[in-house]
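For reference, the structure discussed in these notes is given below.
Note that this complex is displayed minus one protein chain, with the remaining chains in position.
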Amino acid sequence: MVGAGVVEAYGVMLSASLGDSYAITETLVRAAPMIFTGLAVAIAFRAKFWNIGAEGQLLAGAVASCFVGAIPMPGYLAMLLMALAGAAAGALVALVPATLRVKFKVDDVVSSLLLNSVIYYALMALIEGPWKDTFSGYPISPPIEDSANFPVLIEGTRLHLGVVVALIAAPLCWFLISRTTLGFRIRVTGENPEAARYGGINVQRVLLSTALLSGALAGLAGVGEVGGVHFQVMSDISPGYGYSGIVVAMLARLNPLGVVPAAIFLAAVMTGAEAMSRATGVPAFLSDVIQGTALLAMLVALLFTAYRIRRVGASA
Amino acid sequence: MTIAGKTVAQFTPREVQALGLGRIPEDRMTTGLVTNLPLADSMVLPRIGTEAFSRNGLLNPAAIRAFAEAQIKAYDIRCPGPMVRAGALSGGNLQKALLARELAFDPKVLIVSQPTRGLDIGAARFIHEKFLAMRARGCGIIVIGEDLEELLMLSDRIAVMYEGRIAGTLDSADATVARLGLMMTGAGRTEEAA
Partner (left out) sequence: MSAVFEQIFQVGFLAAIIRIATPLAFATLGEMFSERAGVLNLGIEGIMLLSAMAGFTAASLSGSLWLGVLVAVLVGAAMGALHALFTVALGLSQHVCGIGVTLFCSGLAYFLYRLIFGQQSVPPSIDGFKPVAIPLLSDIPVLGPAVFNQFTLVYLAIIAVPLAAFVLYRTPWGLSVRMVGENPRAADSAGVSVIATRFQAVILGGALMGLAGAFLTMAQFNAFTFGVVSGRGWVAIALVVFGRWDPWRSAGAALLFAFVDALQLRMQASGLGHIPYEAFLMLPFIFTIVAMAFMSRNAVAPSALLKPFRREER
């Protein structure tokens, strides 16, 4: 892959991710779970609750919503209950590292990472065991009811209702962080827990609330994948959307409004890399490399803007 | 210690506040303020949950801003505005901001630690004047500090701590730097006994 090949490859990448309206809808479908996990991480990191467990919370949300979605009931009721169940499952999972930190001083990074493995194996045990789809015999869960499938918004695409919910969730989270007392407490606790405590904020309660909120958002990412994309649970339902959420949140500088473009950017990289892989044979894992690089590059960029501000501040 | 008949030792910071206790911590930058957030946020921090600044869990940004602006004016806090990063202010202005935040709600008792350490003379005098004005309005002020000149000038009574206990209490009319100094070495108790 040299010279013209590179240009051609990037051309394929771009046209497959943003080239026509279908490509754009595919990118949006990809972006939706990362908007949710990005919001989950952004809110958690604002409070300096180091939730690296969005992946596990997403999986828990997927499992819970799939359970509910398989129960016959009117479509919109099913969708609502799926969302509630998924959010609740994600929130409960996130509560574990937060509680361990508050009660036992367990490092939240380590516990939330380890919990990802626990949830993943639990999901695998479910779909290999009691929950295995008897019809297909594959290690996948039985599908949800057809009536519970999220409606497709544009005929001929996979653009589903969940994508719109994700796009609405971002400004809601922004409002929560910047215009509510909980958001105020989250920001102050994250910036300076000592001043927060001194100022009468119950820091432990803020951390637990943040965890519930963050986990619920990550859980919703799983709900969208079950209700709008896969209609069942399988082992690779998330290609690491939980970890991508960390990249998204950092690219957005922890601002919920910035999460949307950041998630769309990463989604475009992913869909583009897959198309490029099909066209040129370059492994699609290129998108994972780009993600890691983007995160590290963003951190360095942040550092240099911080330096500039400091220098401007000093000379003023 | 009691405020209006209630013992405060076992209360959380929030409950103590509700009783009318204002506090200005020794370490402004780490305990008092949130340096990376706007100054206005630090100024309303202890009262963010009250009707003055929020309702039903929603913030009232206009009220927060107006409060901060009013205090900036009243206390002559030198800064570009209420939305500036608190950490960008000088020590004297930060101290004024903390004072403004505690005095704005008429505390019954105010506890201040090292109120003018590291400040220039102008800011220190300003803060002393505020204390005297508060005292005139019936607020009890406890100043914790090491600057004996300052304590002599401000206080009605001075208690000297030695090894974690109050070694003795003097009316400031009787107190001199030399006497306080002696008590601070632990000699106070024997003198009192004599």
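Worth pointing out:
Per-chain numbering from 1; labels A and B assigned in written order.
Keep in mind that, in the parts below, a residue touches a chain if its C-beta (ideal position, glycine included) is under 8 Å from a C-beta of that chain, and two chains touch if they have at least 3 such contacts.
Computed from a predicted model, the values in this text were never measured in an experiment.
Shown chains touched by the hidden chain across the complete assembly: A. Of the candidate positions A:50, A:150 or A:265, contact with the hidden chain is made by A:50. Of the residues in chain A, those that touch the hidden partner chain are 50, 52, 96, 100, 104-107, 109-111, 113-118, 121-122, 124-126, 128-129, 243, 246-247, 250, 282-283, 285-293, 295-296, 299-300, 302-303.
FYI, only the chains that are shown with their structure count from here on.
For chain A in complex with chain B, the residues that touch the partner chain are 178-185, 187-188, 191-192, 194-202, 313. The touching residues of chain B, counted against chain A in their complex, run 12-14, 17, 23, 25, 30-37, 41-42, 45-46, 48-49, 54, 57-59, 61, 88.
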